[in-house]
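Yeah, one chain of the complex is gone here, protein chain that is, but the others are all in their spots.
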Amino acid sequence: MRGYSKLSSNNIYHEMIIDYSRNPLNFGEIEGCDVTHHDSNPLCGDSLDMDLKFEDGRVSDVKFRGKGCAICIACSSVLTEIVKGKSVEDVRSIQKGDILSELGLEHLQAVRIKCALLSLKILKFALYKHLAKTHTDGSAESLKEEASGLY
Amino acid sequence: MRGYSKLSSNNIYHEMIIDYSRNPLNFGEIEGCDVTHHDSNPLCGDSLDMDLKFEDGRVSDVKFRGKGCAICIACSSVLTEIVKGKSVEDVRSIQKGDILSELGLEHLQAVRIKCALLSLKILKFALYKHLAKTHTDGSAESLKEEASGLY
Amino acid sequence: MPDVRGDFPILGRSVHDKRLVYLDNASTSQKPRQVLDKMSDYYHNTNSNIHRAVYVIAEESTAKYEEVRDKVARFVGASDRREIVFVRGTTEAINLVAYSWGRSNVNEGDIIVTTEYEHHSNIVPWQILAKERGAKLEYINIDDNGELELDDLERHLATGRVKLVAFSLMSNVLGTISDASRIIAMCRQAGVCTLVDGAQAVPHMQVNVSEMRCDFFTFSGHKMLAPTGVGVLQASRKMLESMAPFHGGGDMIREVHRQETTWNDVPYKFEAGTPSIADVIGLGAAIDYLENIGMSRVRDHEVELTEYALKKLGEIKNLRIYGTRDISKRGGVISFNFEDIHPHDVAQIIDEDGIAMRSGHHCAQVLMEKLGVAATSRVSFYIYNTREDIDILVESLHRVARIFKVE
Partner (left out) sequence: MPDVRGDFPILGRSVHDKRLVYLDNASTSQKPRQVLDKMSDYYHNTNSNIHRAVYVIAEESTAKYEEVRDKVARFVGASDRREIVFVRGTTEAINLVAYSWGRSNVNEGDIIVTTEYEHHSNIVPWQILAKERGAKLEYINIDDNGELELDDLERHLATGRVKLVAFSLMSNVLGTISDASRIIAMCRQAGVCTLVDGAQAVPHMQVNVSEMRCDFFTFSGHKMLAPTGVGVLQASRKMLESMAPFHGGGDMIREVHRQETTWNDVPYKFEAGTPSIADVIGLGAAIDYLENIGMSRVRDHEVELTEYALKKLGEIKNLRIYGTRDISKRGGVISFNFEDIHPHDVAQIIDEDGIAMRSGHHCAQVLMEKLGVAATSRVSFYIYNTREDIDILVESLHRVARIFKVE
C-alpha cells in the first residue's frame, strides 16, 4: 500500500481516495486464476469482477476490474493489497471495518457503504466458491451468509 | 297509489316510506310475462327482479320482487304504480326526478340514490330488452345508455 | 386503557350537531395526531425518493422507510426484516401471493381452501387463480356459532390435492377469532401451505407469525391507526426467494438488459416502483403508538366494550346478533339485524344521531348467503371507543325500532 497518513478531514474525498481511484492497484485480470466472481450494486451500477489465485493455502495473486465510483475503486485497491499473500484463514477473517478504517470511511452513509464494500462482498463469495470445492463438509457456507449480509 | 300527502320533514323516513316498505305494492311475479330483468347494487346487496307484460303498446302489468331497503322497496312500489297502464312512450320518458319527488327524496345522499333508483334502472333495461326485439333499427339503444348512466 | 380520545382530532368533530360516534373501525380506523405529525414532518423535511440517491434528504428518507421494516418485523414477530414486503394493503398482498406463488404452485386438479367467513379479498383472487389453473376452490363452512368447522378442513386435506389454505385470523363480520394454531398444525401435518389474513387481527391483538408458523401473513395499515396506502405481506425469506416477481419495474431489479433481467434481493424484488413512502412512515408511527399502549391493553379494552355491547344489544327486542357469545373467541366486531328492517335504513337513521356504523355485505357475500341475509348492521370498536358510545348506539337503535314500529 502507498504510504499515506490517514487524513482527519471530515471530507471523504481526501487525496488517498482520489489517487487510488485514478490509479487503482491490482487492476486487471489473472490468466488461469483459481476462482473468479462477479457482482454489482443494482441501484448505482457499480459492477466488478475479481480473480484470485491460491498457492500453499495463501492468496498468491488477486486482481479486480470493472466500473465503480472513487470509493468503490479505492476500497478495491486497498482490499486487494491487504489480501495479497495472506493465508486463507486470515482472508476469511477480514471485517468491513478493516477496509473502512484504512480509508477513513467509518462514517460513510448507508447508501455509499455498498460502494465501499462491494469488493469485500465479492471476495467473500469468491472464497466461498473456492473453499466449497474442497471443503464438502459445509464449513464454507458461513462465508456465503456473511457475504450476503454485509450490507 | 295510496293517498299520502307529501311530507315536508327533512327526515326521509316518513310514514309513506315506512308503510310502502312494509307493505309493498305490485310485489311478486307475473306468469308468462313478456320481459323480465334482474339487477343488484354491488355495494349494498339490494337485488331486484322486475317482470313486465305489454298489451297494445301499453304496460298491462308489472311486478317486482327481491330484497332491498325501505327506500328501495318504497321507490319500486311507487314506480310500478306509475308505470302500470302507461304507454311504452310514456314509460320511456320517466325521469329519476319523477320517482324521487313522489317520495320527497330529492335530497337523498349519493350512496342511497342507488337504492332509490335501482328499480328505475331495471325498468329501463327491461324496456330496452323488450323494444330491441322488435325495433331492430337501434332506436332502443339509448335506453341502455340511460339505464347505465342513471347513477 | 389511558384516555386517548384527545389524540384523535376527528373525534372532536360534530355530525348533524351531535358528536361523532365512530363505530366503523373494522372498515378503517381513525388516525392519531402522532401519526399525522410524523407524515407531515416527513413531507416538510425529508421528502425524496428512496434507495437511489446519495444526497442527505434521500438518505434520511431511505433510513426512515427501512426503519419501519424493522418495526413491522418486530411488531408481528417475524424473524427477519427481509420477510416484510410493503404493499398497498391486504388485498394487494393476497393478490401478490395468488399471482406469484399461485401461478407456479397450483395446477390442474389442485384444491385451494378458503372459508365461508372470508372477506372478498381472500376469495376472489383464489377464484381467479383456480379458474386460470383448472383448480378447485373449496370452503371451510361455519357452524351456528360462526366458528369454522374444522372437519371440513380435515376432509379437504384428506384428498391430498390441497395446495393452500387461506383464512382470516379474525372475521370482519362475525368477529370470530380463528383457531389458527390448530388449522396451521393440520396443514403442516399435511404439507400444505397457509395464508393468514390478519387484517382484522393485527390492529386489535398481539400477533406472532413465528409462533403461528403460517407461510404467508397479510394486513393493512389503515385499520391500525396508519394512513391508507400501506399494508404488509410477510413470508419467510426462503419462500419469497423461491417466488417469481409480481410487478416489474424500478427497484425490483438487479440488472436490466434488453432481453434479460435479474431480480433484486428480497423483499425489494416485490416492491416495484416508487412505494407509498409517507404512508409507510405513518405505519411506523402507528406501531409506536400501539406499542406504547400495549396490545394486551388494546385487547382488554375491546373485550370489555364488546361484553358490554353484547349485553346491551341483546336487550333490544327483535334484534338478532350473529356469531359466538364466547368473548374469548371473538374480537370487537358485532353484526346484527333487526327483523324486518333493512340494515341500510338502520344505518341511515342512526347517522342522524352522529353514529358512523356500517351496513351492507361487508365484502363478505358468501357469508351473507350462508346467513341468509343480503346485509347486516355492524359495529366495531377501537381504543378510543367508550361505554358511552355504546349507550348512544343503543338509544338510537330504540329510535329505529320506534320509527319502524317493531318495538
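As written, the chain order gives the labels A, B and C, with residue 1 at the start of each chain.
Please note the rule applied: contacts are C-beta pairs under 8 Å (C-beta built on N, C-alpha and C of every residue); 3 or more make two chains touch, one makes a residue touch a chain.
The structure displayed is predicted, hence computed values, not measured ones.
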* Asked: Pick from C:62, C:91 or C:194: which residue touches the chain that isn't shown?
  -> C:91
* Asked: For the chain left off this view, which of C:150, C:190 or C:356 is in contact with it?
  -> C:356
* Give the residue, chosen from C:160, C:273 or C:294, that touches the chain omitted from the document. => C:273
* Structure fact -> Absent-chain interface residues of chain A come out as 11-13, 18, 21-22, 43-47, 67-72, 112, 115
* Asked: Going by the touch rule given at the top, which residues of chain B touch the chain that is not shown?
  -> 40, 42-43, 47, 109-112, 148
* Tell me, which residues in chain C touch the chain that this view leaves out? -> 9-10, 13, 15-16, 20, 22, 24, 27-28, 30-31, 36, 40, 43-49, 52-58, 88-92, 94-95, 98-99, 119-121, 123-125, 127-128, 137, 139, 220, 222, 227-230, 245-253, 255-261, 272-279, 344, 347-348, 351, 355-360, 363, 365-366, 369
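Keep in mind that, in the parts below, only the chains that are shown with their structure count from here on.
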* Skim through the chains and flag the pair connected by the most C-beta pairs in contact. => B-C
* Distance from chain B to chain A - Cα centre to Cα centre, in angstrom -> 77
* Structure fact -> Note: chain C sits from chain B at a C-alpha centroid distance in Å of 38
* Give, as an integer number of Å, the spacing between the C-alpha centres of chain C and chain A. => 46
* Structure fact -> By the touch definition above, chain A meets two or more other chains at residues none
* **For chain C, residues that touch 2 or more chains besides their own** => none
